[in-house]
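Data first, discussion second: the structure below is written as structure tokens.
All protein chains of the complex are present and in place, except for one that has been dropped.
Up next, chain A:
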Amino acid sequence: MTYDSEQMTPKISDLISYGEAISPDTLVSVLSERFYNEPELDALPIVKDGYPYGLATRSKILTTLAIRFGFALYGKKPISVIADMTPMIVHIDESLNGVLDKAMARDFNDIYDEILVVDDEDKYVGRLSVKRLVVEQGNYLASSIAQRELAIARAKEMEKLDAVKTSFMAHITHELRSPIGAIIGFSELLQMRHNDGKRDDVPKYLSLLSSNAQNLRAIVNNILDLSKIEAGRMEIHSEEFSLCELLAEVLETCKVLAGDKPLQIEIDCPDPSIKLQADRIKTRQILLNLASNAVKYSDRGIIVISAEVTDQLHLAVKDTGIGIKKENLERLFTAFDQLEDAKTRRFEGTGLGLTITRQLIQLLGGAISVESTYGVGSRFDVSLPCTTKPKLKVAS
């Protein structure tokens, strides 16, 4: 290992892997087969005419293919369609500490992603493994106790992220399989009843079959929505609509969701004549996600869904539900992270709802905030940019 003369920090040039790179035209199917066949292959840089072009990472490519049922969609497409086309690129002379600081500042989904290295002419030289950089830095920092603590903290942070991802996989697997298992079971029972002619249980089986199928659809939609947002493929369609009608629509759905619970659900709507120019579908989804959460996590009391239009559209959902502990508020919007342990939690769901909600709000250029008291209730506030069209009064 060589060190910068002044700061004595390790340089990255000794840590570069010079393995192969692939062209952006490589087919997704060819690459995924390689990932399957070569378990030690973590990532392949995509290089065009000697310049870095992108990065194909094992976990992201295989996850994309798996969760979007993607072989049919992407198998015959070039890798550039689903690979990361904005990988982190560093210059060969940068210091290890500098590179690691940048690498760790990335979104946590990207922290493990390999880093591409270029020379003075910006041409591709090789790639760096973040894990190896962390190990090297740890070795180097071990000489200084204070800095060693920093290295340990970082290693722990990475372990934590790893744990979140592992628990997500277990969680989503269960949430997808559970309704599928029920659907298969009820289909089999209906077949049996058809054969033996005993019809007594048939209406109950059909109703549970249908609710499991709808539950499955909701989960699949959530996963597809999230991957669409994360892939940057969610588009905004602005249209004119009535705010009050939208609130009424959400209210009706919530009443169905509440079923027999002793819950009072109210809407607080401004001037019924107000027409908004905004993305109706996404606004509805945001409001419905928050309101259906309120129903899900409240056993009794009042839920108020309110809207107000100033220079922005303000939406609020207030409930008298289980509330959220202060220390858990931060984790609330983290993907796949329901606050309860998956094995023992009381509430069904993928833990994707609030993540999708927040991503949709960000996509629309808005903001979300939450106030909550554990055991008392929660209030979610959303502001979204919009333009209003007050109804013109027709002269009689």
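In this section, contacts are C-beta pairs under 8 Å (C-beta built on N, C-alpha and C of every residue); 3 or more make two chains touch, one makes a residue touch a chain; residues count from 1.
Keep in mind that, in the parts below, contacts and distances are computed from a predicted model.
S.K.: If you had to name the missing chain as UniProt does, which of "Putrescine ABC transporter permease PotI", "Nucleotide-binding universal stress protein, UspA family", "Phosphoribosylformylglycinamidine synthase subunit PurS" or "CheY chemotaxis protein or a CheY-like REC (Receiver) domain" would it be?
M.R.: Hidden chain, UniProt protein name: "CheY chemotaxis protein or a CheY-like REC (Receiver) domain".
S.K.: Where the complex has a chain not shown, which of A:101, A:119 or A:188 is the residue touching it?
M.R.: Result: among the candidates, A:188 touches the missing chain.
S.K.: With the missing chain put back, one of A:174, A:217 or A:326 would touch it. Which one?
M.R.: A:174
S.K.: Among the options A:57, A:212 or A:383, which residue touches the chain absent from this view?
M.R.: A:212
S.K.: In the whole complex, what residues of chain A lie against the chain that is missing from view?
M.R.: Residue positions of chain A that touch the missing chain: 169-170, 173-174, 177-182, 184-186, 188-189, 192, 201, 204-205, 208, 211-212, 342-346.
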